[in-house]
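All protein chains but one are shown at their positions in the complex.
This part shows chain A:
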Amino acid sequence: MKYYLRRIVFYLITLWAAISLNFMLPRLMPGDARAIFIDKLMRRGGEITPAMENSIDLVFGTADSSLWEQYLRYWGNLLRGDLGISITKFPAPVTELIAAALPWTLILVGTATVISFILGVALGALAGWKRGTAADAIIPGMTLLQSVPYFWLALIFVAYFAVQFRLFPIIGGYSLRDFPAGPEWSWAFAQSALYHAVLPAITIIIASVGGWVLGMRNMMVSTLSEDYVVTAEAKGLTRGRIFTWYAARNAALPSMAAFGITLGFVVAGSIVMEQVFTYPGIGKLMINAVQDKDYALMQGVFLVITVTVLAANFVMDLIYGLIDPRARNNV
């Protein structure tokens, strides 16, 4: 039990540090949001009347309080679920923007990541098991896929499968023509959303499966030369039992650890995919926020990324503790 307690305390401290850093970073960057907003307004030919200045003050708050007060207010707002107002998407609250975008990213990229992990580990285990046979031929192919830049791959897929052959839609999370009023609870909509998710998901799986295959195959090969595998073979255990219980289980441990980190970066790793497919996810929010110095939105997205990375790692730590008894004992 001590293991879990220590992990929980460790993650709580990390979370506090990350959130505090998130508070500090934009304040260390030059320029303040209020000035940027006014500047943007004026560059569009607008004028700042006294009445407008009042409303801008209301929106952004006057920034003359001390850093400590701001920090306390930041925590207060955070605990109330208030992440501020986005400037680029003014006047939408950051929480609403993130809430609308997060499910798309989590479902699509999350599912694709899990699929590519399972697929990659399974293929890698088989390739390692049957090393030196024809199964090893998949390795060069996987290396090739691994080295193709994702951006390039996605654009080619769009050009061929969406534009040329019209097999898949080009943009969006669902058909904008069929559902001009937005998402709804219907079978037709679910089909449309699924259909729009296929091509982005395939590109993610293809681009990331290679890494898992390579890592798993190599671990499998070295695990197979371990004494306990030889012992198992000498005891006359079935091939299937040796493969799953003795070799694959142990070979997968490093991959499991890596998977935790990958899962955490699901939110951040979707930027390119969302840009290419105009997919309504959170990566795009981040691009917009960084490009336009929309600090509130940036902070919000970074917070979500931080929390998901930590949460995914925490979950993986727990699971790791279950499958690898050494982790629990070595504390």
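The definition used in the following text is that contacts are C-beta pairs under 8 Å (C-beta built on N, C-alpha and C of every residue); 3 or more make two chains touch, one makes a residue touch a chain; residues count from 1.
Here is the rule we use: contacts and distances are computed from a predicted model.
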{"item": "Chain not present in the shown complex, as UniProt names it (candidates \"Nitrite reductase\", \"Peptide/nickel transport system substrate-binding protein\", \"Ferredoxin family protein\" or \"FAD-dependent oxidoreductase\")", "value": "\"Peptide/nickel transport system substrate-binding protein\""}
{"item": "Among A:79, A:134, A:181 or A:234, the residue in touch with the chain that has been omitted", "value": "A:181"}
{"item": "Residue among A:7, A:89 or A:217 that touches the chain left out of view", "value": "A:89"}
{"item": "Contacting the left-out chain in the complete assembly, out of A:2, A:80 or A:166", "value": "A:166"}
{"item": "In chain A, positions touching the absent partner", "value": "30-31, 37, 39-44, 46-47, 49, 51-52, 55-56, 58-59, 86, 88-92, 97, 100-101, 151-152, 155-156, 158-160, 162-164, 166, 170-174, 176-177, 179-183, 274-278, 280, 284-285, 288, 291"}
